[in-house]
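For this depiction, one protein chain was excluded, whereas all remaining protein chains were kept in their positions.
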Amino acid sequence: MSANLLSVEKLAIRFTTPFGIVDAVRDVSFTLERGEILGLVGESGSGKTITCRSILGLLPKNALPPAGRIYFSGVNILDLAEVELSQIRGEKMSMIFQTPTTFLDPLARVGEQIAESLRYHLKYNHAQGRSYSIELLRSVQIVEPERRVSAYPHELSGGMKQRVMIAAALACRPEILIADEPTTALDVTVQAGILELLRQIREERGLSIILVSHDLGVVAEICDRVVVMKDGCVVEEGTTRDILINPQAPYTQKLISSHPSIDLNVSTQVQEDSRGSTSADILKVENLSVTFKATEGVLQHLFGRGGAAIRAVEGVNLNLKQGETLGIVGESGSGKSTIARTLVSLVPPTSGRVIYKGKPLEEMTRQEFMAYRRAVQMVFQDPISSLNPRMTVNQTLAEPLLKHRICPAEEVDERVDRLMRSVELPAELRIRKPHEISGGQCQRVAIARALTVNPEILIADEITSSMDVTIQAQILELLEKLRDEMGLSIIMISHDLGVIQKLCQNIAVMHNGRVVEYGTAEQVIKLPGDPYTRQLIAAVPHMPVKASL
Amino acid sequence: MKKINLILQRFWQIIPVLLGISIITFLLAHSIPGDPVRLILGPRAPQDVIDAVRQQYGLDEPVLTQYFIYLRNLVRGDWGQSIAFKTPVLELVLLRFTPTLYLLIGGLVFSIIPTLVLSILGSANPDGWLDQTIRVFYTVGLGLPSYWLALVLVLIFAIRSGWLPATGFGNNIKEHISHMILPWATVSMAMTPILTRNLRATLMEKQDADFVIAGLSKGLPRYYIFWRHILPNSVLPSLHLLGVIVLYILGSSIVIEPIFAIPGLGQLYIRSVIGRDYYVIQAMTLVFSLITVTATLAVDVLTLIIDPRIK
Partner (left out) sequence: MADQLTTGKAPAIAKVVATRRGRLPFLTILGAGIVLAWALVAIFAPFLSPYDPIATDFNAILQPMSRAHPLGTDSLGHDMLAQIIYGTRVDLSMGLIGVAAPFVIGIIIGIIGGYFGGLLDTLLMRLLDIALAFPFIVLVLAIVAILGPGLKNYYIALAIVAWVPYARLVRAETLVLRNLEFVEAARVLGYDSFYIIVRHVLPNAITPAAVFLMTDIVLTILLGSGLSFYGLGAQPPTPEWGRLIAQGQTYISQAWWISVFPGIAIVLMALGFTLLGDGLAKQLKVRQ
């Protein structure tokens, strides 16, 4: 019996779209051996998800019949009819997905969603289904499984929902589990738990896993072998160690070098020429708290009581010096975005103050406040929705110049040109609208727009979180360049410590609305005092030491 | 927030709505030109009788006082007199309630069932010949004037063929039903197109939902996924349409009942508008909105109870 459990040979998949035929997968071949964890790595558009879907025969309606072969147990899956495929799915192979919130039926109990494949494939009755579901929940480390089995998905956390999905996928004891970006939507600390669970399951059951991810760190953690994909083709494959330490293909090398990993050993990767602690604070946050009331309309006002109040930010103190780059790190719900919005006055503080150049915001005159508004600009997370879909790039960039009369009308064109060059955008993109340019290009426009008013402080709120790693690296480089050229002070907000370490001199770690750690980058990363910080650093997937390129 | 609290909140929320309804109803009627008392009592009524009645309804008082008198009378059951029928309005309303109730219930049943059948059939085989036919049906159907439909149905099924009675309501339940068949058909043909379009769209949307793919990946057959997962997820967000249907049927009753000579609330309303029957108009706008608010409230509470996502 061959050790190859699954064999993909020269797979090619095309789609019909309103804009013509698209080649999602051009030429993909790889094998999966029994008991191994295979990583499928690539950025958006690489075709990795489509490849996985085709293994289970789950291609969307507009897919043309694929070319190539996918062999499993001696049979070409692409030749099978739907009926035969549904025998394989669940029993021999199954899949878990990226966003458990949408991939679970919100109206069905969790136990039911696990038991249904047991009833369908193995003909269990109701009682058997329920008791086995409880066992499965236990095996994926969910506490109190007897209680949880009758819960609805929304009652569970993100990590728990993913465990439920895993339990449902493993119910009928398949031989292969395909995990499509299973941890991408989860916080780093939760991610670590899920990866550990997958590793355990492989040990206990001898399960073979295909793990799809865009994150090399995740792949480095648990995969035995790696297949690197780009634009529908396999670029390189090999054992994890080989690929990461000795990448052959240029794209693989670029992928690795773009990966923002935390370097625990190098002392200061970042600017030594920080403008010194002798400079004054350009921005200071004093004991800031922001509380949101979940109101439900006039009745809440009428009857006094609000819904549960959400304390997004509690008692935060920060300061930013001229020329400094401060990083704020935290997971979702930590309050980091709320702070950003308070600093640009989109959200009013509930208590505490924001002080700009010694003057608290609430004491400013209208003039001073307008000047403050211009001095502090922000770049947002989602590049596409940061731009007005109906305005061209030119209009977006010209608007602040004209509205604030920064330069006379005749010079606007030239200014826009200069701005575009400074963010490395080709001039011909001026007439395009956001949906006609890429995400990375949109973000460059957003950065340019923020720079039109000559700000002193730039707040970057997760500006690269929804981007491919290679694009992210480019944007971060751009930010670094602009910072050095223009002497900007930057507050960088991210959930990714690697990204923060690259640019920031000082780091504040936030958890549940409070700053739990605050110091220089070196202090925070090498000698974290707070247990949460330690947990955060430990959870970040580590890459093996790179060979110098 | 606890479910009970949310449900109670819905009840609280209709209070300002009820208040607003009473104000608007009052203002509407108050703006109708003409002296209702004189019209009710006739041209030869003596002045002192007129004055006494005006006194009773407080018609010479300032507007605000009149409003409170209106509210007081409302609760007391004194809803004024009809100019046309010379009878108390409340009596009229109660008398005519039943036929419209028949129309409402039958209309609901005969709209919901075809809608469910057609939407499910259509979305089961999207773009198949059945689906295309259904789509043609509801696209054309959206433009059917209900009064015209009524006439056409009467023409074909009553006049030309004599199968069903053309007008009237009948004297016992059996007769009621046979008289209501054509009105029910009219309401059904007027309502089903838009409801089907709506439900079918929701079903189609849910067909591509992520949890469907997850279900398929477990090897579950499509029909199982449809009944067990897609349908509940489509019906729940569509429940609010029930309130909309009630709204529409009430509105249609105004147009349809006169054609079929059904002595219901709708016929009463249109007659009162044509004849500017002051107190009837006032009472009818109130009654219609009360029925609607009750139906909408019931649907909202039902949705809250059923939806497991709300605790």
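The chains carry the letters A and B, assigned in the order they are written, with residues numbered from 1 in each.
Here is the rule we go by: a residue touches a chain if its C-beta (ideal position, glycine included) is under 8 Å from a C-beta of that chain, and two chains touch if they have at least 3 such contacts.
Since the structure is predicted, the reported quantities are computational estimates derived from the model, not experimental observations.
Set against the missing chain, the residues B:8, B:155, B:177 or B:305 yield one that touches it, B:155.
Only one of A:41, A:95, A:339 or A:387 touches the absent chain when the whole complex is considered: A:387. Residue in contact with the omitted chain (choice from A:377, A:394 or A:441): A:377. Of the candidate positions B:41, B:204 or B:270, contact with the hidden chain is made by B:270. Taking the complete complex into account, residues 13, 16-17, 20-21, 24, 28-29, 31-33, 139-140, 142-149, 151-152, 154-155, 159, 247-248, 250-251, 254-255, 258-259, 269-270, 272-274, 276, 281, 284-285, 288-289, 292-293, 296 of chain B touch the chain not shown. On the side of chain A, touch with the chain left out of the figure occurs at residues 18-19, 297-298, 301, 341, 344-346, 370, 373-374, 376-378, 380-382, 385-390, 400, 403-404, 435, 446, 449-450, 453.
The rule is short, and it goes like this: only the chains that are shown with their structure count from here on.
Listing the residues of chain A that touch chain B in their complex gives 56, 58, 86-91, 94-95, 97, 99, 102-109, 116-117, 120-121, 152, 154-155, 165, 168-169, 171-172, 296-299, 303, 307-308.
Residues 1, 9, 12-13, 16, 209-211, 213-221, 224, 228-229, 232-233, 236, 307-309, 311 of chain B touch chain A in their complex.
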